[in-house]
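To start, the structure itself, in structure tokens.
A single protein chain has been removed from this complex, and every other one stays in its place.
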Amino acid sequence: MLILLSLDSPREDIDAIKGKIIHNKCQPHEIPGETNLAIGITGPTHKLIEDEFRFMNSVVEVVRVSKKYKLVSRQMKKSDTIIKTKYGNIGGKELTIIAGPCSVESRDQIFRIAEDLSNLGVKFLRGGAYKPRSSPYAFRGLKEEGLRLLDDVKREFGLGIVTEVLSPETIPLVEEVADIIQIGARNMQNFILLDEVGKTSTPILLKRGLSATVEDLLLSAEYILAQGNFDVILCERGIRTFETSTRNTLDLNAVPVIKKHSHLPIMVDPSHGIGIRDKVAPMALAGIAAGADGVIIEVHHDPDSALSDGAQTITPDQMSIILNKLKAMAPIVERELN
Amino acid sequence: MLILLSLDSPREDIDAIKGKIIHNKCQPHEIPGETNLAIGITGPTHKLIEDEFRFMNSVVEVVRVSKKYKLVSRQMKKSDTIIKTKYGNIGGKELTIIAGPCSVESRDQIFRIAEDLSNLGVKFLRGGAYKPRSSPYAFRGLKEEGLRLLDDVKREFGLGIVTEVLSPETIPLVEEVADIIQIGARNMQNFILLDEVGKTSTPILLKRGLSATVEDLLLSAEYILAQGNFDVILCERGIRTFETSTRNTLDLNAVPVIKKHSHLPIMVDPSHGIGIRDKVAPMALAGIAAGADGVIIEVHHDPDSALSDGAQTITPDQMSIILNKLKAMAPIVERELN
Amino acid sequence: MLILLSLDSPREDIDAIKGKIIHNKCQPHEIPGETNLAIGITGPTHKLIEDEFRFMNSVVEVVRVSKKYKLVSRQMKKSDTIIKTKYGNIGGKELTIIAGPCSVESRDQIFRIAEDLSNLGVKFLRGGAYKPRSSPYAFRGLKEEGLRLLDDVKREFGLGIVTEVLSPETIPLVEEVADIIQIGARNMQNFILLDEVGKTSTPILLKRGLSATVEDLLLSAEYILAQGNFDVILCERGIRTFETSTRNTLDLNAVPVIKKHSHLPIMVDPSHGIGIRDKVAPMALAGIAAGADGVIIEVHHDPDSALSDGAQTITPDQMSIILNKLKAMAPIVERELN
Partner (left out) sequence: MLILLSLDSPREDIDAIKGKIIHNKCQPHEIPGETNLAIGITGPTHKLIEDEFRFMNSVVEVVRVSKKYKLVSRQMKKSDTIIKTKYGNIGGKELTIIAGPCSVESRDQIFRIAEDLSNLGVKFLRGGAYKPRSSPYAFRGLKEEGLRLLDDVKREFGLGIVTEVLSPETIPLVEEVADIIQIGARNMQNFILLDEVGKTSTPILLKRGLSATVEDLLLSAEYILAQGNFDVILCERGIRTFETSTRNTLDLNAVPVIKKHSHLPIMVDPSHGIGIRDKVAPMALAGIAAGADGVIIEVHHDPDSALSDGAQTITPDQMSIILNKLKAMAPIVERELN
């Protein structure tokens, strides 16, 4: 980090800044220049907060040269992280497809969808047992019963299970069933929860919050890695903008940007990202074209009767068409999909 | 709620929609019109999700006539909610001032600030024992030790304590000390936490999330009221926009909008809202001018050495000037501040 | 349009609303319902402004059933508009590629780039003679001299010319050279200029403004069609959001949304949309995957010495790689690129 001061800064201002740097266990280095006095900082600078310095007396500008995150960064690990699971690798040459209903609603529903997806060659089944909902009056999931159904369907069809956890207390229950634990967008900055999933050894699918910057997302991933769990899959699922013609604005720019700054795999969720059923297919293709490692798609055998998110959910037949297009496109972006 | 269909909608589409309405325990009523067939809906329509209908076949438009929230709405309760505490009422004619440091850092620090604020006539002291931080490497609070210091300072100076809770497990501990429990912006949609604080009988200060609409904020408050705790204070603290010259964009428009739709008190946090120390005073005044019931301001005896949020924190002397201006302004907006 | 009133609305409020509807040359129709009185409106309702009614006494909600735009809408014209030019069709099966430098800088520069692009099979050359710049101190284009160079390069290489117009006075000059006239993002709501290019018979490339909704963009296109020029190509080039890791957020969701609502061709500009050189290729692919009719890409033989927009400009060699990928991808999205 570099702090620029005006050339005529009084000594007491300079000393206050240097004192604060030392207080944070870093070392300050004065570098006099032509128009400014610069203070270069070495040491564990990722722990420093720019804003803590920005408004101190005499400060003209604070420049972060290194990033605030460390473990998730490309500088730390140059090669792409590949997460190995029984159901396939995530983050390598092979594209990952996760599909399934928004919520587990009943044995009949989840078995029927799982069978269809299994026949299509999909290897990971998503389905929420615990559902965060913006209204307290909406369906909030079958909870433990939902987990049990996911466990049954897993045994029956040999699919990897991706399901969301909402609170630290339920992690042990979820972990028994889940092959990948999902942290939803609304919990991306629930740091207590991030700490706790960081202590598990199950891969984590971390969804970007509606108003989170790429840096925020990477810092939240850093929480998980800092606790020892390095198997984090990032997921772009749409940000909040002024545009009202779609539910959210799927930010595909984030895909190449994240690939540049981090070694972690990044998937795209076009179902939540755009929120309109017949736009899911083009946005899934666009996500892979942009460089994503896979897609997460909401599929239901009868979307209009789904208890949640029906508007953005597609049928297994529509999923089949998307898979065929993705297979054709994979080699163009140096990928594989079998 | 009203669903508009095209005039030539096939009977099966109409029946599917009516079936879904009945499935949700509401009643559909067909109203043929000139250009559209409308289906009016009666019953507990606040439980319906517009999006679940919007993309069904033949649907042209879905119109929500009543709001998704109920208990927090002006329709439910016409008069302003006034929350009574030992340290003064919140939401009535008297303006509420909450002040104090971002974090409790040490006995010396919190006692010194509390003494200064107490001398200024401030009745509520804020101070974080548990701190959510976007980086895992930042200071995360003194935790239980911080709560103990808050308890001590409360006994010493007779100040009401406002402090944040981050997880359900710590609610009992926090509740012992806090006169008002704060739910921070990042936890505004941590629904598990909302449910749990809804079961307490302590007033809750609910901060608006960075990307939450006014409707989202009111729905989150609805979670708390739905559990039986009606003492909720809303708090505007800045939203995320494209503007980068301030940390957030304090959305003062939200104040009169919330006053129109809800009976709950609304406070403004200009410290987080703008994030720059010398802009706190004008934005505090502006918040009260816009109709807020009070302000929350970060105050520290030595802002530059504060362990968090120093950039937006003011000194007790600066706080004193703000208080004098607020006192002068109160009668103009039909308020009092003593 | 449908206006919902409360059931107990006084007659004078109802009459005021009906009077305003008639004043706007539309017809009101009272439709009593169970919970609301609805007033249906027929006639030229695209001329009505919802907000003019929304806050009148007794009004609960205003619902626009038909769109504010007309000529640009799918309802008006079901089949895709195909714009025929000497250099190929835009909007049909064939993908359109427009490439070239941000600004025309010199005879040598524009000839060199044109030759490279011509060798790659590109048929449209872009290059600004008049440049809108946010700073008055930045390079604002070679103006008439730039148009002359574009004319020369067009004769030499037989490329279609795409260049921007900034003011009504220069339309005749620009029209002499341009095969497609560009209206830049900053002028998307310069309605005087829209009127005037609407009177020409040259195809118009209309770029979406940084904060324009899809509806705003379509209404601006409506201005041009309303004057008689139906050859409008829409262009997504990035919107302004809170994300700062890219210059703008290329909103690819807009592509399928526009395809649904309008018959006009839509292109994508990944250079401006993301603003970082090595992210142009994935976003160009993603744009076509999302369903766009073509891409506009900034190409310069020596990007680092370009007088404007160098950061997002690629070399002819990088362009060649993108073209090859687009050719491979075209059939997957039922397109062609020769």
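We just call them A, B and C in the order they show up, numbering each chain from 1.
Here is the rule we go by: a residue touches a chain if its C-beta (ideal position, glycine included) is under 8 Å from a C-beta of that chain, and two chains touch if they have at least 3 such contacts.
Note that the coordinates shown come from a computational prediction; the quantities given were computed from them, not determined experimentally.
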Where C:Glu105, C:Asp179 or C:Glu222 are the choices, the one touching the absent chain is C:Glu222
Of the candidates B:Glu52, B:Asp251, B:Asp269 or B:Glu298, the residue in contact with the absent chain is B:Asp251
Touch rule applied to chain A and the missing chain gives residues 2, 4, 29, 31, 33-36, 38, 40, 42, 60-61, 63-65, 211, 240-242, 244
Residue list for chain B contacting the dropped chain reads 211, 213-215, 239, 241-246, 249-257, 260, 273-274, 276, 278-279, 282-283, 285-291, 325, 328-329, 331-333
Absent-chain interface residues of chain C come out as 16, 20, 23, 44, 46-47, 49, 51-52, 54-56, 68-69, 132-138, 140, 166-169, 186-187, 189-192, 194, 209-211, 216, 219-220, 222-223, 226, 239-240, 247, 275-277, 304-306, 308-312
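FYI, only the chains that are shown with their structure count from here on.
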Between chain A and chain B, the Cα-mean centres are separated in Å by 26
Averaging C-alpha coordinates per chain, one finds the centres of chain B and chain C separated by a number of Å equal to 39
The positions of chain A in contact with two or more other chains are 211, 239, 276
